[in-house]
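Shown here: the complex without one of its protein chains, the others still in place.
Going by the order they are written in, the chains are A and B; count residues from 1 in each one.
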Amino acid sequence: MKSAIIVFPGSNRDRDMIMALKTAVGRAPFQVWHGDTELPEVDLIVIPGGFSYGDYLRVGSMAAHSPIIREVRTHAEKGVHVLGICNGFQILTEADMLPGVLMRNSNLKFICKDVHLKVEQNKNPFLNKYDLFQVVRVPIAHRDGNYFADETTLDELEDGGRIALRYCGSDGDVNPAHNPNGSRRNIAGIFNKRGNILGMMPHPEDAVEGYFGGLGGKPLFEGLSSALGK
Amino acid sequence: MKAKIHVTLKNGVLDPQGKAVGHALRALGFDQFGEVRQGKYIEIDINDMTENAARHYAEAMCDKLLANTVIEDFDVEIEP
Partner (left out) sequence: MTAIKATLVAEHGITDDEYKTIIEILGREPNLTELGVFSVMWSEHCSYKSSKKWLKTLPTEAPWVICGPGENAGVVDIGDGQAVVFKMESHNHPSYIDPYQGAATGVGGILRDVFTMGARPISNLNALRFGNPNHPKTQHLVSGVVEGIGGYGNCVGVPTVGGECNFHSSYDGNVLVNAMTVGLAQTDKIFYSVAKGVGNSVVYVGSKTGRDGIHGATMASSEFNSDSEGKRPTVQVGDPFTEKLLIEACLELMATNTIIAIQDMGAAGLTSSSFEMASKGGLGVELNLDNVPARETGMTPYEFLLSESQERMLMILRTGQEKVAQKIFNKWELDFSVIGCLTDTGRMVIREKGEVVVDLPIDPLAQASPEYDRPWVKTKIQPVITPDEVPQPKSLIQTLKDLMGSPDLCSKRWIWEQYDYLVMGDTLQRPGGDAAVVRIQNTKKAIAITTDCTPRYCLADPVEGGKQAVAEAWRNLTAVGAQPLAITDNLNFGNPERPEIMGQFVGAIEGIREACTVLNFPVVSGNVSLYNETNGVAILPTPTIGGVGLLADHTKSVGIGFTSEGETIYLLGESKGHLGQSLYLREVEDREEGMPPQVDLVAERVIGDLVRAQIQKDVISACHDISDGGLLIACAEMALASMIGIVFADLDNSTPAHAYLFGEEQGRYLVTCKDPGSFLLSLKEVEVPVKIIGQTGGNTIDIAGESISLLELKEVHESWFPNLMSK
């Protein structure tokens, strides 16, 4: 699988993602600088976590208007898969490539901890190595991960099978007690209509080596590699 | 001329920061108020053009970048 990672001024989980791709897929991604206007031909585009442009104004807002995101959009429209993690998810919503918006966490604080996620949909290249409703442990590290969309949009997401991951307890129970940030319907990750864009707040790239943070993120990269690899 | 722009959360969108501010004010003994909503205020020096043109210009800025219209409203005031 050939992949590219977009690096904005202020991206800071690009290193983690490059390492995860190397470890789980065996091939490092191309690094594309935000000022570049062309993307290499790849199977997967990753928008990593961090604080693009300091997250000033609104999280992800300025990156969403950079030239390279236009290019990402064009590729996504052609069917290239796009994975946005944390700030990447925020950028994708600001760029209108995914619905809704990520607001300030309900406790107003940055939260870094392990959470449990329930896999809500596995018939796609991103999550095909997980069982349906499997519970996985992956860390979160964000201040603005509180997913918001109006009820109609939320219903559309539910009905279209576009909710990828939800926050849950270790037993898979989805309830407010296990919602770390106030996200509507415990949403941790969603797909676009076509199913080739996944945005998620948790960090699978920090859970691909057993030494720390467990292995909960590894199947995501392996799944992408086997589905998109040539 | 100067565009003075207020960006506020739409009615119905939960505003945890506003809530926290309200809570803190009550803790300080202020109780003669209802809901608190927190927003942003942005000032932009705009090159010379008619007031109307400046307003449209600033509104375009809001639509495109300064406000996320999924959750935010904006209000533009032009000071000649």
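Everything below uses one rule, namely that a contact is a pair of C-beta atoms (placed from the backbone, for glycine too) under 8 Å apart; a residue touches a chain by one contact, two chains touch by 3 or more.
Values in this document were obtained by computation on a predicted structure and should not be read as measured data.
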Displayed partners of the chain not shown (whole complex): A
Of A:R15, A:H65 or A:R137, the one touching the omitted chain in the full complex: A:R15
Those residues of chain A which, in the complete complex, touch the missing chain: 9-13, 15-16, 19-20, 35, 49-51, 53-56, 109-113, 139, 141, 143, 203, 205-206, 209, 211-213
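By definition in this document, only the chains that are shown with their structure count from here on.
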Euclidean distance of C-alpha centroids - chain A vs chain B, Å: 29
Contact footprint of chain B on chain A as seen in their complex: 57-58, 61-62, 65, 93-94, 100-101, 103-108, 146, 148-149, 182
Chain B residues touching chain A - in the complex, by the definition given at the top: 13-14, 16-17, 20, 64-66, 68, 70-71
